Structure formats: C-alpha cells, structure tokens
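What you see is the complex with one protein chain gone and the rest in place.
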Amino acid sequence: MRQHHDMGGEPAGAVEKTEHDYAPWEKRVDALMVLLSDRERNLMKVDELRKNIEAIGPDAYHKMSYYERWITSITSTLLQRGAITSDELATKIADIERREKAGLL
Amino acid sequence: MSPARFQPGDRVRVRQADVPGHLRTPWYIRGHAGEIERICGFFANPEELAFNRHGLPKRALYRVRFAQKQVWPDYQGPATDTIDVEIYEHWLDKA
Partner (left out) sequence: MSTHTHHDHDHDHDHHDHSHPTEPDIDGPLSYHQKLEIAVRELMIEKGILSADEVRRTVEAMDARSPAGGAKVVARAWADPAYKQLLMTDPSKALPQAGVEVGLYKLVVVENTESVHNLVVCTLCSCYPRAILGLPPDWYKSRAYRSRAVREPRKVMAEFGLEIPADIAVRVHDSTADMRYLVLPKRPKGTEGWSEEKLASIVTRDTMIGVAEARIP
C-alpha cells in the first residue's frame, strides 16, 4: 500500500509557484529541529522527524502547512523519546493559553 | 560491514516489497529495473533510525538510473530521459 506521503507519480494539478517569507515562528521550528538533532543533544534523528510526519493522517497531512507538520512531528518525537512528558506538555500549553488571555504574549 | 554487492553498470531490480514503516524506496520505483550509476557510500538503515535504533550494520546506498519510458507506461518524452533514485542495497536484487 502506497503511503500518502510517498507521492511520486501521483496525479496533481499545476505547480503553484508560491513563495512566502517564512514567519519567525516557522524559522524557530526549523531551528528547534537543527538544535535537537545535533550531535551534542541527539534528541531527534531526521529519520524520526520524517517518520512522525508520515504518521500524520492523510487529511491532516495535506491540510497542514510544512512547518505545522514539523512542529507536530517534533512534539511527537520528544514525547516518544521521553524528553518531555504529556503532563509537562499539557501544563505548558495551558500556561501559554492563560498568558495569551492575559495579554502577556 | 560487507563490501558493496553491486558496482556501477550492474543491472538491478528494486524489490516489490509492501511493508509498513519508514521507507525511503519510493512506491513508484518498486519492481523496476535500472542500472547502478554510482555507489553513494555506506549508511545506517533509515528504516531503523526512524525508531531511534542504530540501523547497523551500515549498508551500501546506490544511485540507480532508470529509463523514464520503462517506469511510466504513459511517459511523454524521449527514450533518453532518465530518473535517478537513491536505493539502499537491501532493496535491490540482480536484474
């Protein structure tokens, strides 16, 4: 069975020559990947990043933008590695949402 | 680490395997025959690295050249058009 990310040769429309300047948050996602996968930290291999991107379901995969897939995958990888726990993540997200409501972000 | 099984110029066929996991052999090239263009080097298996395992022993990675007209039944272009794909040794058999 062909996996959905394995799209060589599949029918598709015209190539839209879109370009966009990457938003700061997107560049930071890229930076996180570079740092976490470096030899010193070794918290992620590029192969794990790819595998976890591929694990995103087909609908979600195609709806998400490139760096949205990356941050989803980075988070999954860190959870799998035990570098973060799901409690820590949940607490942190709640904290971010609280700070956002309070106008602190 | 064993030496490379294939040399540039050898005819090889990509295995028609269908298994889950993180695979770097594209679906469209499986089952097709081509020619070894070069040995790219020896690398750990990405299918294992994807699960944070070591992927050893390193195995040869090849660049394999295929004729587009043989890969795609409806290919619209000259017979000289080709596609090069990097394939790990464990996905290749002698053609």
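By written order: A and B. Residues from 1 in each chain.
One rule holds in what follows: a contact is a pair of C-beta atoms (placed from the backbone, for glycine too) under 8 Å apart; a residue touches a chain by one contact, two chains touch by 3 or more.
Note that the structure is a prediction, hence the values are computed from the model and not measured.
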Tell me, which residues in chain B touch the chain that this view leaves out? 24-26, 28-29, 40-41, 43, 46, 61, 63, 68, 72, 75-78, 80-88
In chain A, positions touching the absent partner: 5-25, 27-32, 34-36, 41, 43, 50, 53, 62, 64, 66-68, 71-72, 74-75, 78, 83-84, 88-89, 92-93, 96-97, 100, 104-105
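As a convention for this text, only the chains that are shown with their structure count from here on.
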For chain B, which residues are in contact with chain A within the complex? 18, 22-23, 26-29, 46, 49-52, 72
So in the complex, the part of chain A that touches chain B is made up of which residues? 1-3, 6, 8-9, 45, 47-48, 50-51, 54, 80-81
